[in-house]
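The structure appears below as structure tokens.
Missing here is one protein chain; the remaining ones are kept as they sit in the complex.
Every chain is named by a letter (A and B) in the order it is written, and numbering of its residues begins at 1.
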Amino acid sequence: MPDLTVEGLNLGYGGATVIENLDLRLNAGELITILGANGAGKTTLLNGIMGLVRPRAGRVVLAGRDIAGLAPEAIVHRGIALVPERRELFGTLPVETNLRLGGYRRSAAEAARTMEKVYALFPILAERRRQKAATLSGGEQQMLAIGRALMINPQLLMLDEPSIGLAPLIVRDILSVIGRLKSEGLTILLVEQNARLALEVADRGYVLEVGRIVLEGPSKQLAADERLSQAYLGGSSDYAALRDQIDAT
Amino acid sequence: METALFLLVDGITSGAVYGLVALSLILIYTVTRVVNIAQGEFVTLGALSFASILGGAFAPLAPIAMAGIAIFSVADAVTLKADLGARFRLVAGRTVWIALIAAVSTAAWANPGSYTLAAIAAVATTAALGPVLYRLSVEPAADASPIVLLIISVGVYMVLHGSAVLIWGAEPKSVPPIAAGGIVLGPVFVAYQSLWICILSLAVMAGLYLFSERTVTGQAIQAAAVNRVGAQLCGIPVSWAGQLSFALSAAFSALSGLLLAPLVTAHYDMGFTIGLKGFVGAALGGIVEYPTALIGVVFVGAVESFSAYNVSSFKDAVVYLLVIPILLWRNAFRPPQEH
Partner (left out) sequence: MRPKWLSTGSVDATNAAWVTGTVVFGAICVAAGALPIYYVTLLIVVGLTALSASGLTLLLISGQVSLGHAAYVGIGAYAAAIAARDFGVPPLFALPVGIVCAGAAAVLVGIVTLRLKGHFLPLATLAFGIAVSVIFTAAGPVTGGASGLSQIPPLTLLPGANDRAYAVLIWLILLVLAAGFSRLLHARTGRAIAALRSHGEMAEVFGVDVARMKFLIFVIAAMLAGLSGGLYAFYFKFLSPAPFGLTASINLLIACILGGAVHPFGAVLGAVAVMVLETLLQNTVARAFGLSGHVEMIAFGIILVGVLLKWPGGIWSAVERFWPTFKVIKPERNVELAPFVRQAEGELLTLQSIGKNFDGLRALDNVSFSVRSREIVGLIGPNGAGKSTVFNIATGFLAPTDGTVALMGGAPPRRLSDLPARGVARTFQHVKLVPNLIVIENVAFGGFSQGRAGIFSGMFGLDRAEEHAVFAKAWRALEIVGLDSLADKPASDLAMGQARLVEVARALMSQPSILLLDEPAAGLRTGEKLKLAGLLQRLKRSGTSVLLVEHDMDLVMNCVDRLIVLDRGRWLASGEPEEIRKNSDVIAAYLGA
């Protein structure tokens, strides 16, 4: 299991810079979460590590080798898998084919074995194996996207907002699967808007704002942080206060 | 009755040729989302190459293809972010391809008059152009809208068309059939060439179908078109998929060109109308489903034959006019797949 170190990473589109001079470290076997507001650059960061966006400067070092600038196919070959925000499934193809294609670089036998493991992890996918991916519900699609990434047998799994649009029950299921994967030794990078849940499973976290890291530390420390609570960890009391405020006007 | 059968056979033969072209169009479309206006030119290039190789010339397209591959190899080796070993392997692999092309061309050149070798050389050298064209004109435009991709392919058409005249001149060249003569099936005489056309076309179509639907590589290639990012995340080399589709597509069209050439003579203008009719057939059949495209092109071929016989000056008009009611009918009962 490798370490991932990001040094001085610079990413952008067209004229704009989205990520500026970013440093990040992920130790083998850790689950790191990245929190941040909309537009902070979390998705761009993951895409940059994955090679979908070419870094303008900086290094991304995986197990001692700099992978910045490699094509996504090559990065997959090095053992990084991404579950993107929009899932990017093959909608017109059945579940089984989606999974099999995830194992494209594996031999048929290896792929078959990993597919069984994925079905064990997500039994509903086994039930729906011949259904076209586009006909699955949101939660099932998310499971398929994760399953497809697992077919790569990755050493590092990156997830971009896996809980968006999912029912609370499903979110718990997925987070428990993530926890299980972590306990099996998989290194995980989790970008998540549900900060409370993310900090529950993560070892450490980074907070990203406008392309820069503004806060980092062990998850317990972050959960207790004042500034963070306000922006990311609000609760019912905040809503009640809001209602009172509006009623008063 | 005899006339009708004769026209039917004629129609099926043309249909089979258009079918190969339609298949090529569909292949490129399914993988790259490009409607390849230049497709007909591969037919021309294949036919003309075949004619000159048979006549003793060294495959005219070979140097161009080899140069193209060589240039891209150097460019890739320089820009590739990898260690020396990987770069070396890349160049070595490409060199093998170049050597193959050279070998095939030389073999054909050393044996002038050998039908098989000439055919192989013509198809191989035309096919080798495919990936080069893909990398030059399609890959850099991956994010462009479909209509822009279409106009780019028009530009490619212009380059290929002009080049054909430049290399071979404007004179048509005659080409012998695979086997002269034919057999008599009932009241109708069927040329051997027609039979070969139908057999080979069907074989190619069947092979391609099996490849796309039954092998992982074939499905990976299709997946690259369904969702490019998703395919990249699976480690599917999308560029390679595009190149392969262009290579196969050029090969099929070249094959149809050299099959057709004995019937219509090889000349620089043969590609455009064939490409257009192939396109009509493919689109009628539903541009992503080739079993039905087969029906579409046979229909086009048949209609063309019959109307050529009856109202020759209007034959093209009839084909194109009939397209609209057919589209309406298909749209009502079997609409095109959404993508």
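Everything that follows uses one rule, which is that a contact is a pair of C-beta atoms (placed from the backbone, for glycine too) under 8 Å apart; a residue touches a chain by one contact, two chains touch by 3 or more.
Model, not experiment: these values are computed from the prediction.
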Contacting the left-out chain in the complete assembly, out of A:Asp23, A:Glu110, A:Glu127 or A:Asp238: A:Asp238
Residue among A:Met158, A:Ala195 or A:Leu222 that touches the chain left out of view: A:Ala195
Touching residue (missing chain; options B:Gly162, B:Pro176 or B:Gly207): B:Gly162
Chain A residues that touch the omitted chain in the full complex: 13, 16, 35-40, 43, 85, 137-140, 161, 164-172, 193, 195, 230-236, 238-240, 242-243, 245-246
Chain B, residues in touch with the chain not shown (by the definition above): 136-137, 140-141, 143-145, 147-148, 150-152, 154-166, 276, 280, 283-284, 287, 313-314, 316-317, 320-321, 323-324, 327-328, 330-332, 335-339
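Here, only the chains that are shown with their structure count from here on.
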Centre distance in Å when chain A and chain B are each reduced to the mean of their C-alpha atoms: 43
Chain A residues within the chain B interface of the complex: 50, 52, 69-74, 76-77, 81-82, 84, 88-93, 97, 100-102, 104-105, 108, 148-149, 151-152
Of all residues in chain B, those that touch chain A in their complex: 81-82, 216, 219-220, 222-223, 226-227, 229-238, 337, 339
